[in-house]
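What follows is a structure written as structure tokens; I'll ask about it next.
Our next item is chain A:
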Amino acid sequence: MKKVFALVLTLAMALSLVACGSGNNGGSGDESGSGDGGEKVVKIGVYEPSSGANGAGGKKEVLGIEYANSIAPTVEIGGEEYTVELVIVDNQSENDKGVSAAQQLVQEGVSIALGSYGSGVSMAAAPIFEEAGIPAIGCSCTNPGVTLGNPYYFRVCYLDPFQGSVLANLAVDEFQADVAYVFTELGDDYSVGLGEYFTQEFERLGGTVVADQNPAGNTDMSGFINAAKAANADVIFAPSSTTVASLLIDQAASAGIPLIAGDTWDDAVILQAATKSGAKVYFSTFYDEGASDEAAAFMNGFKGWLGENDDKMTNNGGTDTVSAVSALGYDAYMVALEAIKAAGSTDGDAIRDALAGVTYTGVTGDVVFDEEGDVDKNIIFIKGVDAEKGAFYSVKEQGLAE
Partner candidate 1 sequence: MSESVKNVLRVENATMQFGGVVAVDNLSLEVNQGEIVSLIGPNGAGKTTAFNVITGVYQPTNGCVWFDEKKIIENYPRGKMKKLYQGQNAGKYTETLSPSPDKITQLGMARTFQNIRLWKGQSVLDNVRIAMHCRRTSNLLTATFRLNAKEEEAQTKEALELLELLGLAHVKDELSTSLPYGQQRHLEIARALATHPKLLLLDEPAAGMNPQETDELTAFIGRIRQQFHLTVFLIEHHMDLVMDISDRIYVLDFGKLIAAGTPDVIQNDQKVIDAYLGVSEDA
Partner candidate 2 sequence: MKKQNNLKTLLVTLVTIAVFAVLSVGAEAVAGNVDGMSMLVPVLKKTAVYSLIAVSMNLLNGFTGLFSLGHAGFMLVGAYTYAILSIPVAKRAGVYQYYDGGVVQFSIPETFGNLMGESVGTVIGMLLTLVISGLIAAFLAWLIGLPVLRLKSDYLAIATLGFAEIIRTFIQYEGFAPLTNGSNTLRQYASFKSLYAYVIVAGLCIAVIVLIVNSTYGRAFKAIRDDEIAAEAMGINLAKHKMMSFIISSFFAGFGGGLMAMYMASVQAKSFTVSMTYEILLIVVIGGIGSITGSIIGTFLFVGCSEWWLRFLDESANNIGGLKLLAPGFRMVVFSIFVMIIVLFFRRGIMGTHELPDVFRFLRKKIKGKGAAK
């Protein structure tokens, strides 16, 4: 009897869940339904993590997109005013969950997708978007594999080969480094890839590289720091996630070796860690508020927008620091609108063709896509941590040495 009871109860639970779920989804369905009646609607998918390892970063990217949407909520297609509806899905920073999320976007009938933070999930979604004929614009996914061989994937940020090379140049220009200790995360394609490009360029410039990899979940970085010291490294190049980074920063501070890293380090976590430990930290980023008028305007507008809304502020990590990924999210959204406008249609293939010809001046620089779907950005912003003020400051704009 108890068994039967348990079974009935569980089934009831399951059924109520189904009811809840479909009720909720039905709600969102209704919204688009009302769109069919009166105003015209074009759907833009947002494919970002809001949970999992990259959840914190993903949420900031979404904020940039939402902010852009609040600035430009409509788009003109063929003389008609369309309302832009954002369909936001959570890819949970994991490939298998990302696939479900991407398929959900396809099923929802979005015209174009934006995202994601993290190259791995973007690459996982690429075939799904391609098959469905939906173009996608990556915001901060820097791995070449995202666009390479994926005709429907574009992106508004620079690529790892470029970023890695620039950072190697920075190491030489700024620190006169002969020996670099390259610290990457085992199993992380972003980290390992960037490390690889840095190594290639640094060695080309005549330096020596000592490399090691950190296995996932390890928290003890002292061994790496010891090894870097033993190798007489002038700089430590450590492209890594923020969690690993803050562990590393803390322990590297005592060694007095400057740390260089990639775009992921543009984050409040790094600021805290570096301020607390007094480590010398430099990283590349996509955005500098002082670089252009557009950038400054974005910063002010974005901060104001965050201030109006508690939830948004929470999603930004509780501060009103403007992350580069938010700026990229903003640019990606604006580029998408340009393309929709140029295509004059909500059809994915038409938008894809239009994207190739879009030119747009964004807050992170000019956007013009090449045949691979990448933008040609030849300068990278380098920022550092001012430990005394507890703030990021612009170091320089670094390009490649010829």
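Convention: a contact is a pair of C-beta atoms (placed from the backbone, for glycine too) under 8 Å apart; a residue touches a chain by one contact, two chains touch by 3 or more; residues count from 1.
Per the selection procedure, all candidates are chains of the complex that A comes from, given by their letters.
Quantities reported herein were computed from a predicted structural model and do not represent experimental measurements.
> Determine, using the touch definition above, which of 1 or 2 touches chain A in the complex.
Candidate touching the shown chain: 2.
> Sort out for me which residues of chain A touch candidate 2 in the complex.
Where chain A meets candidate 2, its residues are 3, 6-7, 10, 13-14, 17-18, 20-22, 24-30, 32-33, 50-51, 55, 59, 90, 94-100, 103-104, 107-108, 120, 123-128, 131, 144-145, 148-149, 184-189, 191-193, 196, 213, 215-216, 311, 314-315.
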